[in-house]
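One protein chain omitted, others in place.
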Amino acid sequence: MPNKDNKGIKSNENLWEVKMRRCVRWLGLVVGVFMVVGISGVAFSAQEAGFPPNPPQQITLRLLTTAWLSPLHPLADWIGEKGASLYRTRYNKWQKRYPNVKIEEEIVPWEEIGKKFIIMDEAGNSPDVVIVEENFTPELAAAGRLMPLDELLPAGKKEDIHPTLGYLLFWKNQLMALPTGTDARLMFYRKDLFDQAGLSYPTADWTWEDQMEAARKLTFDTQGRHPGESGFNLDRVKQWGYGFCFGRTVHAPLSVYAPNLWQMGGDLVDESGKATFNSPQGVEALNFFVNAVNKYHVSPLAVAGADYPDIEQGFIKGTYAMVRLGSWECTPANLPSYIPDKYGWTEIPTPTDGKDATMSGYWSWAVSSRTKYPQYACALATWFTDVEFMVTMAIQGDLYNQLPMYKSAMKYLPVGSDMAAMTEYELRCAKGFPKLLGGWALWDLMESALSSAVRGTKSPKQALDEAANEYNGKYWVPIKE
Amino acid sequence: MNFIKIYPTLGKSLLEGKLKKRGVFIKRKRNKNLVSKIGIYVILIVLLLVIFSPIIWGISTSLKPRDQIFESIPHWVPRTWVSENYRSIIKDTPLPKHFGNSLIICLLTIIATLLISSPAAYKFARSRQRSMRITLFLFLSTMMVPGLISLIPLYVIMSHLHLLNTYWVLVIMYTGWNAPFSIWILKSFIETIPREIEESALIDGCSEFQVFCKIILPLSGPGLAAVSTIVFINSWNEFISAVTFTSSDAVRTVPVGLQMLLGYYFIRWGPIMAAATLSTLPALVLFLFLQRQLVAGLTKGALKG
Partner (left out) sequence: MRKSLTDQLWILPAAVLITFLTVYAFVFNINLSFRKYPLYSDIRPFVGVENFRTLLADYFFWASIVRSLKYTVSCTVLAFGLGFLIALLLNTKIRFRGLLRGLFLVPWVLSLVATGILFKWFFQEPDGLVNQYFSLLGIRILPWFSDPALAFGLIVAAFVWRMHPFAMVVLLAALQAVPEELKEAAKIDGAGVFQSFIHVTLPLLLGPILVVIIILSLWAFNTIDLILIMTRGGPGEATNLASYLMYQYAFSYWRFGYAATIGIVLFAVNIILTLLYIRILKPKV
C-alpha cells in the first residue's frame, strides 16, 4: 500500500513485471469470460437437464397413478372439479411444450398402486413414472427400482424440499422422488357445541390438560351429567368431548399417536430403523389417549377400531366436539359441504413443557429405474411438482390436502389465510413417516399395541414393549445406505 | 343312493322319472294348517327384513341429498328424494363403460366355460377309468391353490403374451378358474341323464360328438343355466386380478370401478351407495330370469352329489 506511488518507476524489472501483470490480467479476463460463459452454460444445461427439448420422435411415457392424482382421468373431475381442471390446464401446457411426448395413464384404486407397481416391475413391464405414498420410496429405492433424480433435476429443486418432511425421499443422499403437496394433522372443534357449553374456542397454546378439561365439559350423557359427576352413565353418552382413531386402515399409529410422541421428545424409531417407541415418552404419549378413554371418559371405546371416516362422520353428526383429523377436512367436499360454519381448527395441543409437533403424509412422483426416457420421465415429475403451480392449485382448488411442502412455498401464500397458517404450522413442526424397510409391519404391530392399551387388556408399557420387541426381533431390517 | 337301500321300490320308481311330477303332489296337497302357514310367512318376512336391512339402508342413502346423509336420527325413507347421486354416477364417472366391459367379459367367460367344460364333464360322467377320476381330482385341486400367490407369475406370462389390458386376459383366467367347479356340477348333472338314449343313438350310427351335441347338450339345459349363473356371479364380482391385469377404462370391470370411487381424502357416500346399488342390477335381473333354471339345474345335480 505505501509503495503505491512508485508504480512503473523501476525500468527493466518493472517492464517485465508490467508485461506479466498485463498477461495475468488478460489471462484473468479470459478465465473470467470462460467462467461467466461456463457458469451460465452450466446453469443453462442444468435448466436443460430439468426440461430437455421436445424429442424428435414420438415417445410414450406410462404413468401409474390413481384417479385423484391424474391429469387426464374423468374421475379426477368427479372427485374434485377445481383441482382437476387446474391439473388439466397444466397438462395442456405440457403437451404444447412436448407435442412428441405422449402420456399413457394406468389408473388403479389408490390402495393398489404399490402392489401394482411391484407386480409390473417384477414382470419387467414397469411404468416410466409412478405416484406412490412416500413411506414406500425407501424400499423401492433400496432395491434399485427407482431412478435417482439428482442429475436430471433443475438446479435448486432438490434443496427446496423441506428436510424433515421429505427426508425419506432421499436414499444414499440422492433424491428418489418428488413430493406433491402434503397434509397436516390438526385439531378440529365444533364451534356450536363449544358455544352451547359456554366454553371459549381452543387456541394454539392449549395444553393436554386444557384439552382434557374442555373435553370433560363437552362430554355428557342423556341426563346431561358429565364424567366424574355422580350418576354419569357411560353407556348412555350423548356427546363425546374428544374423538380420535386407532383403527388399522389409516396408519393410525402415525397419524394420531406419533405427534404426541414427538411432542414429548420421543421418536418412533432410531436411525437404524429400530423401534424405540416403548421409551418413557412413548408410554406417556399413549397414556394421554388411554386416559381419555378409561380415566376421564371423554372418548368412547369405539376409537380403538375407528378410522378417519368414522370420526369424521361422528364430528359431522355432532357426536364428537373435538377430533384429531387432517387439513384435508377443509376441502370443499368434506366439512364445508356438511357443516360450513360450525367447525374450526387449531394446532394439536401440546403437553406442558413439550414442543409443537404434527404429522404429515403425502404422495410423490418417482421414476422407474427401467424407464427408457429418464430425462422426460423426470421432466414430467418436475412439471407437475412445480412449487408455483402447486401453490396455485392448493389455493385456487381449495386443496387443503395439498399444502405445498417446499421451503420456497411460503412466499406465494396469501398472508393470514388458513392455507398459509396450516402450511406454516406444518413447515415449522411436522414430521413425516420414519424411514423403514420392514414394510407396514410396524404399523400393524403398533395398531395392536395401541388398541389393546385403549381396551385395557394390556398396560400401555407392556403393549408398547411387546410391539417394539416383536418388530425389532422379527421384521426390523437395518438401514444401510 | 342311501334311500334306495331303505325304500327299494319307492326309491327306484322315483329315480326313474317320477321326480318331475313332484309339482303335482305339491299342488294337490293343500296344507290346512293355517297357523303354521302364517308362522312360516312371519319368519320368512322377518328374515327377509333382517337380511335386506343393509341393502335397503344403502339404497335409502343413495336417494338422499348430501346434507341428509349424516343425521343423528336415522331416516329410512329419505325426507327429500333426489336422483342426483345416480345421475352423477351415470354421467360423470366411467362406471357405465365398466358395466359394458363387465357384461362382455362375463358373457365371453360363460361361453368359453361352457365350451370347454361341457365336453370334459360329459367324459368324466361317462368314463369309469381310474385315470379319469384322478384327472378330475387334479382339476378340483386347482381350486385349492390360493389365487393370490399366482398373481405375479401370471402377470409375467400374460405380459409375454401381450394379453395385458385386454378382455381376453380376464376371460382366460376366469374361464380357467371356473372350469373345475363347472365341470363338477355339469358332470353330476349329466350323470342323471339315462345312458340308454345315447346308446341307442350310437347303435343308429351317430358319432359320439353328434350324440353329445344333439342329445346331451339339449338335455342338460338347466345344468348349463346353473353353471352360467354361478360363473356370472363369480366373474362379475372378481376384484384382485381385474385390478392387476387391466389398466384402462376401456377394459376395466365394475368392482374395480367401484373401488376407484373411494377417494383417499374423502368418500362421497351418496354416489357410492348409488353405484353399489347399480352394480348389483345386472346380476339381479339375471337371477330373477334364470333362478327357475338355476334351481332346476342344481336339483338334478344335487342329489347325485
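To keep things simple, chains are lettered A and B as they appear, and every chain counts its residues starting from 1.
Going forward, a residue touches a chain if its C-beta (ideal position, glycine included) is under 8 Å from a C-beta of that chain, and two chains touch if they have at least 3 such contacts.
Not measured: the values here are computed from a predicted model.
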Selected from A:Ile59, A:Leu199, A:Ala420 or A:Leu437 as touching the chain missing from the view: A:Leu437
Residue among A:Arg185, A:Arg248 or A:Arg324 that touches the chain left out of view: A:Arg248
Touching the absent chain when the full complex is considered, from B:Lys64, B:Lys123 or B:Arg252: B:Lys123
Residues of subunit B in contact with the chain not shown: 1-3, 6-7, 10-11, 14, 18-19, 22, 25-26, 29-31, 37, 40-41, 43-44, 47-48, 51-55, 57-58, 61, 72-74, 115-117, 119-120, 122-124, 127, 129, 131-133, 135-137, 139-150, 152-154, 157, 172-173, 175-177, 179-180, 183, 188, 208, 233, 236-237, 239-240, 254-255, 258-259, 269, 272-273, 276, 279-280, 283-284, 287-288, 291-292, 294-305
Touch list for subunit A against the chain that is not drawn: 114-115, 118, 138-140, 142-144, 235-237, 240, 246-249, 300-306, 310, 313-314, 317, 319, 437-441, 444, 447-448, 451-452, 454-455, 475, 477
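Methods note: only the chains that are shown with their structure count from here on.
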Inter-centroid spacing, subunit B versus subunit A (mean Cα positions, whole Å): 45
Residues on subunit B engaged by subunit A in the complex (per definition of touch): 66-67, 70-72, 88, 92-94, 151-152, 155-156, 159, 164, 243-244, 247-249, 256, 259-268
Touch list for subunit A against partner subunit B, complex: 64, 66-68, 73-75, 77-79, 105-112, 115-116, 119-120, 122-125, 183, 309, 313, 316-319, 326, 328, 331, 333-334, 337-338, 401
